[in-house]
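With one protein chain withheld, the remaining protein chains of the complex are depicted in position.
On to subunit A.
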Amino acid sequence: METHAEAGKEGKPSCASVDLQGDSSLQVEISDAVSERDKVKFTVQTKSCLPYFARTEFSVVRQHEEFIWLHDAYVENEEYAGLIIPPAPPRPDFEASREKLQKLGEGDSSVTREEFAKMKQELEAEYLAIFKKTVAMHEVFLQRLAAHPTLRRDHNFFVFLEYGQDLSVRGKNRKELLGGFLRNIVKSADEALITGMSGLKEVDDFFEHERTFLLEYHTRIRDACLRADRVMRAHKCLADDYIPISAALSSLGTQEVNQLRTSFLKLAELFERLRKLEGRVASDEDLKLSDMLRYYMRDSQAAKDLLYRRLRALADYENANKALDKARTRNREVRPAESHQQLCCQRFERLSDSAKQELMDFKSRRVSSFRKNLIELAELELKHAKASTLILRNTLVALKGEP
């Protein structure tokens, strides 16, 4: 589908770090996507010279649930406890868009045919934009996995990429959803407990700083994301308002018999063009600002999750220490206590080391992504403002020039 090709280039919230482009030993992309009634089918195409795969180029069809299965598999894997697991792509949600299209179809008799056509066009463009975005987000998820030296070697990942058949991953049933929900509660309880526990001293300044930083950062970026969404929607609303204005001006112009005729018709044209520009401003704000904020909101959550895991490892280590001390004083089962403590210590240190690296990567990824998107945002805003100025000035010249 040709629409996808564009999505790959510009529609993507390019929050990925720069080195994604460098490594070509495993290239993953979503080459096609089809939207059916209530599901989207993604065609995942892989090109790789790595030995894990049977072929060098192959593709499979996956649905959203299978992406989620893959994500959860990573999260539940102890081996990756010290890594930031790339956030799962959000579920494709065309509900709002579909509802609007339906409402439009039900018809408002006061709307002229041209207006209706334009509104339909707008809604279809919106639908398409949402579609492109969901494709992009699923793609970025896979691409981050493919770029990560450890994560890319996961067996489930290979299965996901290569296994031709359906993975028969059904959506989570009620019990599992509830389970997931409870797990989150436990996690926050954990977090609270852990920090409240006397004696659990954060040994590392770096992590202490990261913890306070991430907690605040996550809340604030979530806030910023929500508000950026509202700005974008208000902008979209504004752009849509120009449709009936342009239509009314057009009718006024055709009815007039005096000099106002050309004035109104020119104004109608102007508003039509302004509408398109405003629409582009809205969608650029969406892609460069809202989407970026949203991605890093999720990524920062993933980073927080990493910190929790480390803290729990620390707690386990502390507990193992206490148990060892107890065993030593009682002089009973010292050996198992010792080995358990050793394990906990190793695990904790392993987690801490990789977490440190991951968090630093997170920071540099975040900084470069913000930089890229903010620059692009500013450049696009300038481009649209200049274009608007140009058409406004042209119309003014034309209007003033008339007798």
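One rule holds in what follows: a contact is a pair of C-beta atoms (placed from the backbone, for glycine too) under 8 Å apart; a residue touches a chain by one contact, two chains touch by 3 or more; residues count from 1.
Here, contacts and distances are computed from a predicted model.
Taken from the listed names "Septin 9a", "Fructose-bisphosphate aldolase", "Sorting nexin-2" or "AP complex subunit sigma", the protein name that UniProt assigns to the chain not shown is "Sorting nexin-2".
When the full complex is taken into account, the listed residue touching the unshown chain is A:248, out of A:104, A:159 or A:248. Touching the chain that is not shown, out of A:68, A:104, A:128 or A:260: A:260 (per the contact rule at the top).
Screening A:75, A:128 or A:238 against the full complex identifies A:238 as the residue touching the chain left out. If you put the hidden chain back, the residue from A:57, A:166 or A:379 that touches it is A:379. Not every partner is drawn; the one left out touches subunit A at residues 110, 209, 213, 216-217, 220-221, 223-224, 227-228, 230-231, 233-235, 237-238, 241-242, 244-245, 248-249, 251-252, 255, 257-260, 263, 267, 270, 274, 363, 366-367, 370-371, 374-375, 377-379, 381-382, 385-386, 388-389, 392-393, 395-396, 399-400.
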